[in-house]
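A protein chain is absent from this complex, but the other protein chains hold their places.
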Amino acid sequence: MSDSRPIAPFGRRSVSIVETRSLGLYQVIKVQDDAAPLVRPGQFHMLSTTVGWGGETGGRPWLGRAISFLSTDGAGGIEFLVDGVGPGTHRLSSLKSGDQLDLVGPLGNGFPEVGSSDQTKPCLVAGGIGLAPILALSQRLELDGVEHDLILGFRNAEFAGAARDWPNASVSTDDGSVGEQGTVIAPLTRALDSGSRTVYACGPPLMLEAVRALCDETNTPAWFAMEAPMACGFGACFGCAVETKDGIVRLCVDGPVLSGSVLAGISSTGRVDAQ
Amino acid sequence: MSDSRPIAPFGRRSVSIVETRSLGLYQVIKVQDDAAPLVRPGQFHMLSTTVGWGGETGGRPWLGRAISFLSTDGAGGIEFLVDGVGPGTHRLSSLKSGDQLDLVGPLGNGFPEVGSSDQTKPCLVAGGIGLAPILALSQRLELDGVEHDLILGFRNAEFAGAARDWPNASVSTDDGSVGEQGTVIAPLTRALDSGSRTVYACGPPLMLEAVRALCDETNTPAWFAMEAPMACGFGACFGCAVETKDGIVRLCVDGPVLSGSVLAGISSTGRVDAQ
Amino acid sequence: MSVNFCGVELAHEVVNASGTFDPLAARRTFGEVAFTDFPFSAHVTKTITVAARQGNRPPRLWEAPTSLINSIGLPNKGIDRWLEEDYPELRKLPVPLIVNVMGFDTDELLKLVGVVTGLEDVVAIELNVSCPNVETGTIIGSDPDECARTVDAVRGLTTLPLIVKLTPNATDPAAVAIAASEAGADAISMINTLRGLALDPATLEPWLGGGTGGVSGPGVRAVALAQTASVCAAVSIPIIGMGGVDSGASANEFLAVGATLVAVGTASFTDPMAGSRIAGELAGLRQL
Partner (left out) sequence: MSVNFCGVELAHEVVNASGTFDPLAARRTFGEVAFTDFPFSAHVTKTITVAARQGNRPPRLWEAPTSLINSIGLPNKGIDRWLEEDYPELRKLPVPLIVNVMGFDTDELLKLVGVVTGLEDVVAIELNVSCPNVETGTIIGSDPDECARTVDAVRGLTTLPLIVKLTPNATDPAAVAIAASEAGADAISMINTLRGLALDPATLEPWLGGGTGGVSGPGVRAVALAQTASVCAAVSIPIIGMGGVDSGASANEFLAVGATLVAVGTASFTDPMAGSRIAGELAGLRQL
């Protein structure tokens, strides 16, 4: 396996929160992580809090939670975007500057590198909290001077607040309260119609499956950053199994980014979608 | 059973911390508890914190912790004195004004009422964290205008800092750094020599046993506020068993104050003494 | 929300687990309201034996991650003093009584069931079969044949519903439940506590006076739920499910796998009114 993924420091380390802010209905937490400045968009970390993890209510959250990174300053400053859907993400959302975070990572493969000489234009598609790895990729492409589409879908105006810092994105909402009404499929279809694209997508399973089906139909290469319940994040537990055409893979080490070509279909891979 | 103990509201309730301060090496937390203004010295509450209980480290603390009250203003303002010896008391010690506390109580029998017409002078003896119920009793006797001895023993000057607000107490320390050197036994012996006394004592098992033996020898009536590991505090679990001459009793409902006359001897009743 | 359990109409599905709620001690602490607002739809007594028992030497409790380990050792007054002192008071509860008994041999069990069956306000008898058979040494509740013999021995003595309380420390609780059911048990209650060990951190010797203890609380819930589901699938008599129930949602899980009632034990220790809260939460879930 010629595996050029950024390598994580062995073990779990403690880092400090240096900043927090809200973004739409999500929470951004920024840490300074000097041990691992290199991260690739689509990679994730397993996060837990040093204090207040292990059970505000009956012993949960207890295992780390997988969280993609939203941005990096290349010098150890890393931002995460958190959607508070359960005990773990609620606790993460409540962190304040100065609090300590325990993390393992960066983990997983991340999106494949996009060269500026690539023939097809990257088309980035995100739904809901799928925003994080997609904005991380967008940030990287901008730094590399790679032109790309950015298509973001949200449930409503409140969630769409998360797109406020990306004026060039094409935004759609289910209820039409912001941007175009409907899902990301309409703007994506227009993008695919307007020229050759490679799609990079992250979002809820239903959205990903619609994107996958469209890319499949139109022979568009596509990469999907996916989710599965994870206990370890580094291939130890075999819990994050996802069915592909090549058999079951461990999403944490063989993904979380999988090529559309190996996916027969995307079903909810275990996580009850909170959106 | 003619049981005139103050009755607790049924169930667990949430109260706010209105003040905290340190007292020697202990922590005082004051709550405003409008539901139960009546408490009797020697009674206790089962305390847990609304947030951060259930396991900073591996699921503990999880059950409530038994804590005597230190003082009451008679209008729902109640102070507790906490010695941070383990996960539960550490968490309680870390509370700040405005935080929420869950409590059940007042629980247990408390010290028997001392009338101002009683013939024998009350002699109050405390060691270490045993201070709390003894100071509560002293406060009550002062309000009732009942003259009494107050004998406090500590390990060293740091702990003895807890006696700073009681200038009339006779203080001894193991290392002689404050007050008299030695245990409470010497000042207690002098008090018993100087006239008829009824002893009210709380402290570590070794101290209580020495006090009990002395009172037994001298035919001095004595009441002991004791400790045992407790899961419920209201007679439900049968866990707080203590051996007496009359058989095993549940310390939470039949105590925590027991008459010296029913005690054959006081051994550590299950709690590894942290002092 | 009322529920029919073995022909008895109960106000809701939540009863107390045996040995985890003493109404008389609660009344001393909380006053009459502990009776008038009794949190459970029936009161299950602590296990009663023929002879009085002091219980195990202290210490009797240890706190483990989200669970409790106890070695209480069935302290109780014995059936005679219970009849005289406790039963007349317990009858004042606004809910029916389920009397939990344990005999160390068949004669004892016959005596206990014989006495209890005649009592007014008692609507069922729960047999705690976690005791060892004094002849064979097996724990009766872990062995299908022993369990069947035990039920068989007392079945003829009473027309009251007989509930057999199973131990989870068994290879195949469903086989024991089937045997109990075929021998005439009217219901199964489960689980009793899981055998566990706590060491004194200072000496690394067993901490509890009784050596090992029984684990209860949310930490055992997944195990309790698995065993309850397998027993519900194996027998057609009603089941009282328990083990770590601390909320309407967790109670609902036991009902979802087929239990008729849910018992709440350790959760009452942190909140004396846990039973009412859980019953209320359950009712709320129904309304969704």
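In this document, chain identifiers A, B and C correspond to the written order of the chains, with residue numbering beginning at 1 in each.
FYI, a contact is a pair of C-beta atoms (placed from the backbone, for glycine too) under 8 Å apart; a residue touches a chain by one contact, two chains touch by 3 or more.
Everything quoted here is computed from the prediction, not taken from an experiment.
Going by the contact rule already stated, which one of A:Gly24, A:Gly42 or A:Gly64 would touch the omitted chain in the full complex?
Residue touching the absent chain, from the options given: A:Gly64.
Which positions on chain A touch the chain that was left off?
Contacting residues on chain A, toward the hidden partner: 1, 3, 5, 7-12, 46, 48, 54-55, 58-64, 104, 107, 228-232, 234-243, 247-248, 250, 253, 269-272.
Even though one chain is hidden, which residues of chain C still touch it in the full complex?
On the chain C side, contact with the omitted chain comes from 62, 64-67, 69, 139, 142-143, 169-171, 194-199, 201, 204, 212-213, 215, 218-223, 225-227, 229, 244, 249, 252-253, 256-257.
Everything that follows uses one rule, which is that only the chains that are shown with their structure count from here on.
If you average the Cα atoms of each chain, whose average lands nearest the overall Cα average?
Central chain is C.
Specify the chain most distant from chain C by Cα centroid.
The chain lying farthest from chain C is A.
With chain centres defined as C-alpha means, what is the inter-centre distance between chain A and chain C in Å?
Whole-Å distance between the two chain centres: 48.
With chain centres taken as the means of their Cα atoms, state the distance from chain B to chain C in Å.
Inter-chain centre distance comes to 34 Å.
Any chance you could list the residues of chain C touching two or more other chains?
65-66, 219
Please output the residue numbers of chain B that touch at least 2 other chains, ranges allowed.
As it turns out, chain B has residues touching two or more other chains at 54-55, 58-59, 62.
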